[in-house]
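If you scroll down you'll find the structure; I have some questions about it.
Missing here: one protein chain of the complex. Every other protein chain is in place.
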Amino acid sequence: MKNSKLMRVLMIMGVVVLSLVLTGPSVVGAKEPLVIGLQAPITGPWAYEGQMAKQSCEIAAQLINQKGGILGGRMIEVRVVDDEGQPKTGALAATKLVGQKDVVAVVSTYGSSVCEPASNIYEKFKKVNIGYGVTAVRLTQRNMKYFFRTCGRDDSQGEFFAKVAKERFNAKRIAIMHDNTAFGKGLAEDTKRGLKQMIDSGKTQIVYYDAITPGEKDFHVLLTELRESKPDLWYFTGYYAEAALLVNQAREIGIKFPFVGGNAAINDEFVKIAGLSVAKGCFMTNEPLPSDLPSTEAKEFLKAYKDKFGEIPSSPWPVYAADALNVIAHAVNESGSTDADVLSDYLRNKANGVPGVTGPIGFTEQGDREGVPFYLYVVDAQGRIVVSK
Amino acid sequence: MKNNTSFKSVRKLTTDKIWLLVVLVLFFVYPFMVSNYYIDVAFFFGIYALLGLSLNIVLGEVGLFDLGHAAFYAIGAYTTAILNTRFGIPIIVLLPVSAFAAGLFAYVVCSPVIHLKGDYLCIVTIGMGEIVRLALLNNPFDLTGGPNGVFGIDFPSFGIFEIDSSIKFYFLIWVVVALGIIGLIQLQHSRIGRAWNCIREDEIAAEANGIDVRYYKLLAFVLGAALAGVAGNIYASKLMIVSPESFSFMESCMLFCIVLIGGMGSIPGVVIGAAAISLFPEIFRPFAMYRMLIFGLVMILMMIFRPGGIWPRKRGVI
Partner (left out) sequence: MQVIIEQLINGLTIGSFYALIALGYSMVYGVLKLINFAHGDFFTLGSYIGYTILVFGSALVTSHFGLWGGLIAATMVAAISLAIVGILVERSAYRPIYASGRLPAVVSALGASILLQNAIMVIWGPRYQAYPASLIPNIHLHLGGIHITLLQLVILIMSLCLLGILYYVIQKTTFGAAIRATALDRDTAALMGINFNTVILFIFTIGPALGAVTGVMVGSYYRQISFTMGWNYGLKAFTATILGGIGNLPGAMFGGLILGVLEMLGCAYISAAWKDVFVFLILILVLIFRPTGLFGETIAEKV
């Protein structure tokens, strides 16, 4: 009896120690490569986005390395840490990356609620971190020195929608539907704010404002209520999976008013799931899609991406990750330093028109991306997503 | 005969003490040997140990089917978050407040349903967990920040000594866990603990013996909730932000597994179960996609080959 208990304790301790040792950090490699970290949801509910971001960063690094690398021949190496799309794991991932001295800066991450605790840690340990899929306005209102983002914000998209609702659709009665996620609800709230002026002047009213439960499939009941509230225009700020279901079921019960999705709602998957006859004619407010990016950098990037992975990224966020990596590399090269303060100062004050996949990159005083345009997209008769005229 | 027995037990006592010493030394030395990341892993191990112990009161000691325990954890975390960010109340003061809030919530919610039998209670706890999570998500009265949660939570501080680094949090949580374990051992050996175990074995016989079943069940829930509330408080101040995603039904299921895989009603078992659950994802990180697959398989195999848990409760001892 006593022996078996002893053995048990020994065994357990041995397993614990062994596992910690085995998962311990690997020996620091040679000095040469310049390591840029990537924190992304490789597994978990956003695995799809995270994996595409990883691939984008690899391509971006590959393109830079092919041209000779930076700082006189140093090759860029991307070090990926999975944050599973959860705030707690995000914090752990950030802690892991700050602990690795050879990581110069980090591209992090997708999902505002995951980014927040992570960016707190990067700030505390002085590591430049650039968000690529985080649109919550609040993130750049914290007076942080080391946090930037290459993507746009919810309030600019909300304002754009308000503009579109008035000018393009002449809508008097607007329905806003979100999915109670940090992103979806944030965008819905910002849209409401963007419409405030029109509402106050009596020109428009919001006749429907409610949330779906993500992961659910059946929206007939909710859509019937939507239909009965008789809007002129319907804005959905959630993700494409639910968007496809919503539009399908909406058409089934006879909803005819136009559907506008936020920038997470429409992509190739949406068209595939909804079916062409239903998807045709759906609108979307979006930053420019990869296929619409005019710059030569974009074309080069997309070609390299397609050569390696067989298709171009189907959502806008991965290219922002690539651009985050590009701007870090550029900053390091131009400033000749890997010091976080130097980089932060360069990005904030001197980065102007840095060539990027999504266009020229520059940052505002608070760390936001300067000048992210929005377009109104529409699904055409062939199922392609094109800019609406 | 008598000599043999006493000699054996003396030797056993000494060997136990040596093991305890070894563990204590390792515990103190560990954070100075590894990087921040691994200290944090050990911190979350501590949080799960505390949560496992809190669920153990309800599930292990009394045998009540609680699949919504994350709700108490959430209440503790959010109480701390909201009171700290809105009224600036220090975190350390909020520790007992969060425990109280969670306990009070448990009392109010469980009173009307405590008489329900096993499985019915189970669905009620699941429902309660979901209601709490959805309520936090929907941001009633603009209190909980919705899906974004509440941010900007301070660190705990004892006067000038502030707990603001991974190492300090590591020691904080494990001191709390140690205190918790001492308290729970006392409970186990007390009248209350025996009443609990009696109810678990045979509720009707317990009632027939004069044990106020309703009172003891509620007590278990309230204490379990309070301890989970404490864990919530420490979690909130470590992460500096709380959001509803951390308190899902899956989280409650994981706590359930910690207690069962570790050993129901067994305090060392629960701690080991917490180690297994929190270290498992770390060990299998390289396997990414297959990680959860293996996890499910391990759970099944564990139950087939060792249904009592890794360190089952022995009658009469810890």
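Note that the chains take the letters A and B in the order they are written out, and that residue 1 is the start of every chain.
Throughout what follows, a residue touches a chain if its C-beta (ideal position, glycine included) is under 8 Å from a C-beta of that chain, and two chains touch if they have at least 3 such contacts.
A quick note: this is a predicted structure, and the numbers were derived from the prediction, not measured.
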item	value
Which of B:211, B:260 or B:279 contacts the chain that the document leaves out	B:260
Chain A, residues in touch with the chain not shown (by the definition above)	45, 47-48, 180, 210-213, 215-218, 220-222, 224-225, 228, 241, 244-245, 248-249, 252-254, 269, 272-278
Chain not shown, touching residues in chain B	112-113, 115-117, 119-120, 122-124, 126-128, 130-131, 134-135, 138, 204, 249, 253, 256-257, 260-261, 264, 289-290, 292-293, 295-300, 302-304, 307
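As a convention for this text, only the chains that are shown with their structure count from here on.
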item	value
Computed distance of Cα centres, chain B from chain A, in Å	34
List of chain B residues in touch with chain A within their complex	8, 12, 15, 19, 34-38, 40-41, 44, 137-138, 146-149, 151, 166, 239-241, 243, 245-246, 272, 275, 279, 282-283, 285, 288-289, 291, 310-311
Complex contact set, residues of chain A against chain B	2, 6, 8-9, 12, 16, 19-20, 22-25, 42-43, 82, 86-88, 91-92, 95-96, 98-99, 112-113, 116-117, 120, 136, 138, 180-182, 184-186, 211
